[in-house]
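Chains shown are a subset, placed as in the full complex.
For reference, chains read A and B in written order, and residue numbers begin at 1 within each chain.
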Amino acid sequence: MSGKNILFSVLLLFVPVSIAAHILEWGELTVFITAGLAILPLAAWMGSATEELAVVVGPTLGGLLNATFGNATELIIAIVALNAGLVDVVKASITGSIIGNLLLVMGLSMLLGGLRYKEQEFQPVVARVNASLMNLAAIAILIPTAVDFTSSGISEATIQHLSIAIAIVLMAVYIMTLVFSMKTHVYLYDAGVAAAEPSEDDAEEAKSKLWVWVGVLLGATILVAVESELLVDALEVATSQLGLTALFTGVVLVPIIGNAAEHATAVTVAMKNKMDLSVSVALGSSLQIALFVAPVLVITGWVLGQPMDLNFNPFELVAVAVSVLIANSISSDGRSNWLEGTLLLAAYAVLGLAFYFHPVIDGIG
Amino acid sequence: MSGKNILFSVLLLFVPVSIAAHILEWGELTVFITAGLAILPLAAWMGSATEELAVVVGPTLGGLLNATFGNATELIIAIVALNAGLVDVVKASITGSIIGNLLLVMGLSMLLGGLRYKEQEFQPVVARVNASLMNLAAIAILIPTAVDFTSSGISEATIQHLSIAIAIVLMAVYIMTLVFSMKTHVYLYDAGVAAAEPSEDDAEEAKSKLWVWVGVLLGATILVAVESELLVDALEVATSQLGLTALFTGVVLVPIIGNAAEHATAVTVAMKNKMDLSVSVALGSSLQIALFVAPVLVITGWVLGQPMDLNFNPFELVAVAVSVLIANSISSDGRSNWLEGTLLLAAYAVLGLAFYFHPVIDGIG
């Protein structure tokens, strides 16, 4: 058993500890920290399981699998929060997840992968299709706010109707994307596999343990969801004890923890030079949030009687727009190096500082 | 005679019908619908004629020819509307034509072409030059509005002077573009021909019928112009009967009908895998409107005493900016597939919904 495995086994102890802390009421800050620590090994296990499964099912399906599992967590948390009426916090965490995956996750993957390998490559056609999808998602999020901003008075109901209509367009695009990547243009996504193909023996071994890894993936995902709940419950009190604003917490802190799984997977596979899978996880997760999670939340909110529109705070929009701009500029040529990773992280730092210093945003406390 | 030809022959009957409807005053809605139906076969004939002529003169000149003929119609309508003082409607139709060509025409071409061919290619160098031209055009349209928006008070005369100066720069760029594509860098544009070159026999046959097709092109163009006039005259009353706002009509409906010719041509040739010609028509038409039609209208308005500046409504600007962004992101690699076409159409749908729900814009109904 390697040192890394021992560390992760020890960290797993925080799963029962955090649950005990919650039940026995050891204080919000304790729950917050223990739940945060408990998520780390779970995310690592999800990463390992995904990578093993990816050997069998190919990087695209593997990436999709991971992004779905990661975002399932976020979707559950968001629906609970939405049901409790925390509409602005849910919006902030959507913004933050998009920014975090594009800049922090992809940046760290390219930096750490780039320190090992001079230049790393991934499918440029896929990268460009993803860049265009990301542009469309940013446009869809931008438009309701722009309509509100440029009209001399618009009713909340109109913005709500527009948001629902746009949500339906986005979900249709999401389905088309699945058809494209899994049916009509599979070969584009498979090209990456050939390059990263493990030996026959590895694949055989992985296949024989397929159901073990499926079990690990499911178990870890459920536990991540439980821990995330504890974390979110304790978040408000804990972060105010740490002197952080609700906005900074919603945009920066929640998504960092919420995307830990994608984070771990993307970075791990990048360091093994499987950049196709790494970029697929980071970009794919952002796309899923914009094209699937956000529309589902708009429609769910409407059904739950907690209407959530796509009318974001203008500064959140600026942050999403510049994140998409620089992420596309860096990813669309299908190559990366450590400096490009650094640039993404620097952009994240600049935005993080701005959210830290931003004095107040309407509706977010 | 094929089924398609029979259909188009029957639709041609709407030309005299619409004229009769206008003269005999059968009601605005009747004129509107019959004129709209009459334009369809005329646009199709223009498409056929352009394609035949393109065989002889090459796709660039063919594309330019078609874009010019399509835009001649728009230019005539716009000048008439401008002379009648409908400055804001003219501006809205400029915005709408740019958006419509970039998203609707190019999107439909890539989607329908992509359903037949897995990947379609066109000259990447030309695509990139066009993307940069489109960026310049968007900047030129953006700047007067930005000057107005960021200054604490600016006279109408100053905006007018700035608009005229920018119009002159744009027209100079347009002339340079023609020199580039037809004189100094013809080989870039010819490369596309070689790939789509028809057999010697086809070219011979086309040459022998050259003047027939020139006649068809001219005749169809004139009739399109006549029908467009009927359509525009009837538009205001008819669309209010249909429950649509003047803004939606100006930005969405007028350009769809006004660009039917480009539409038909671009889609038809895309389905024959002549993507160089298809993209050339769609992008070329947008560029011609931004670099030629808009400047001509600014200067004509000044001469007619109906000053038209380039100070657009901010939401129209947002719409143009995001259209250029996503169209460039999709076209600049010189390849397309059906999903990319779908993305352009989805962006068009999002913008169309926004214009539909946009409550009111100053100066437009």
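Rule of thumb we're sticking to: contacts are C-beta pairs under 8 Å (C-beta built on N, C-alpha and C of every residue); 3 or more make two chains touch, one makes a residue touch a chain.
As the structure is a prediction and not an experimental result, all values here were calculated from the model.
Visitor: Quick one: 2 copies here, how many in the whole complex?
Guide: Number of identical chains in the whole complex: 3.
Basically, only the chains that are shown with their structure count from here on.
Visitor: How about chain B: which of its residues touch chain A in the complex?
Guide: Its residues touching chain A are 118, 313-315, 318, 322, 325-326, 329-330, 333, 335, 337-340, 342-343, 346-347, 349-351, 353-354, 357-362.
Visitor: Can you tell me which positions in chain A touch chain B when the two form their complex?
Guide: Those in contact with chain B are residues 125, 128-129, 131-133, 135-136, 139-140, 142-144, 146-147, 149-155, 158-159, 161-162, 165-166, 169-170, 172-173, 176-177, 180, 184-185, 328, 332.
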